[in-house]
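Missing here is one protein chain; the remaining ones are kept as they sit in the complex.
Showing chain A:
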Amino acid sequence: MADPVLTVRNLNVRFRTGDGILHAVKGIDLDVNAGETVAIVGESGSGKSQTMMSVMGLLASNGWAEGSVKYRGEELVGLSPEKLNRYRGSKLTMIFQEPMTSLDPLYRIGEQLALPLTTHGGLSKVEARRRAIELLELVRIPDPQRRIDSYPHEMSGGQRQRVMIAMALANNPDVLIADEPTTALDVTVQARILELLADLQKRLGMSIVFITHDLGIVRRFADRTYVMKRGEVVESGTTEDIFAAPKHPYTRMLIDAEPTGHKEPAPTNAPLVLDARDVKVSFVLKSNLFGKPIHVLNAVDGVSLSVRGGETVGVVGESGSGKSTLGRAVLRLQPASGMVRFEDRNLMPLDRAGMRPLRRHLQLVFQDPFGSLSPRMTAGEIVTEGLLVHEPRISRKDRDRRAAQAFEEVRLEPAWRNRFPHEFSGGQRQRIAIARAMILHPKLVVLDEPTSALDRSVQKEIVDLLRDLQKAHGLAYVFISHDLAVVRALSDEIMVMKSGKVVERGPAEAIFERPQEDYTRDLIAAAFLKEREAQTALPAASLAS
């Protein structure tokens, strides 16, 4: 083994919370050698991020680290921030998950890039600017001379993440810590950022520590892998060994957590539940003095969609492709033009009050299980809120019974129904959100990325649950997602959307096996990284996102 750049020995991280002391990282050992990529894998709450935060001295104020972290023989734990700053930002750098918030919106990216160069590198302003342009070139931002004077909001998510990488690379770091750097990005952008990182590592010879929950990334990029569970390293070794012969059941569970299986085809004679034709949604971005629109964004541009009872239509596309807007438009939660029929009724002429009695048949499940539950109501109240509207005459006791029943249906402990949302995990919260939709026995459910915010292993459970519920009640689903693995496991039919238009549609298997459009092929390739190695690398020109 080469000499380690970063050695972590018996590292403990604890947080003081209102409920006592939380032991987040429990005595882990870890080595990072020069020029290698190390992945730390685990589900949310496993302590993988906190390990690296403590290496960088970035723990929250109620947390502290004990043990030893050595960078080239130099102890980092317990150093004052001033001394730590000699290493962090120059030799040890970090990029974060959220490219939207980790750049300061008030400064041009050139100024933000120059900051580490002038403070750590001792460059003059002119030199720093020249170096900043070089860096932007390095991370393949097109036209860096011009882009250096952009503000962060003028760039896309992928470009911002590239700027973050450029900042991290500014002082030729030895170790680059990447904390879920691609999670917030679209799949195709994700793939390009990962390629960029791999390429930069080859050219610059630094070590990369990759924190991720996505095993596809690990398999493709990491030399060695540490698997973390509840603050402990349960397994470590070369990535090949871990994937070929996982020893710990947790590792095996993570590897097997890809949603699998297919939906049984829906009966073709089932009645049409939803029939939407030529749906258009447009947003006025700019209007002139007299309120006449002069710049209009067509978020959904003439899309048709029909779903039968027991059928699932998957709507796939990148962010901004209009898929969520379409979902809301067919439920009449978003003003739209065109024609939407539910069973035999035309929904378009109905106003808010007219829609109300129909709402019980048309339900919606959101992506974010943290945002979609009202924090001050108990889980039981949340689940039964629909009953207050649609079955106002049933008593409190009956409502409670129905809540317990709904909890059982989504495989949650009914005794928990008096708890509050913040006392549940992400997967459990999503089950509550599903229970809220199911308690009314709807006919159509629009699922707007219901699994995207969840860990892989939880995703699998939710997918199974959704499939079972559909089978039991003959539900029609519109399943909106950018995650093709999940879509594949759930859908009968798939629509691929791009810029508000449907570019391809057809039965799920046909789309995956014989994609007709380049865009679809890109999406599929990006989603199933492991299958991608066989393909030729994308030409360099198309790498810039």
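Details
The definition used in the following text is that a residue touches a chain if its C-beta (ideal position, glycine included) is under 8 Å from a C-beta of that chain, and two chains touch if they have at least 3 such contacts; residues count from 1.
The working rule: contacts and distances are computed from a predicted model.
With the options "Formate dehydrogenase", "Chromosome partitioning protein", "HTH merR-type domain-containing protein" or "Oligopeptide transport system permease protein OppC" in hand, the undepicted chain maps to the protein name "Oligopeptide transport system permease protein OppC" (source: UniProt).
Checked against the hidden chain, the listed residues A:191, A:331, A:410 or A:495 yield one contact partner: A:331.
Within the full complex, the residue among A:77, A:189, A:347 or A:404 touching the omitted chain is A:404. For the chain missing from the display, the contacting residue among A:21, A:198, A:245 or A:388 is A:388, taking the whole complex into account. In the full complex, chain A touches the hidden chain at residues 17-18, 331, 333, 355-360, 362-364, 366-368, 371-380, 382, 385-386, 388-390, 394, 398, 400-402, 404-405, 408, 414-420, 422-423, 433, 436, 440.
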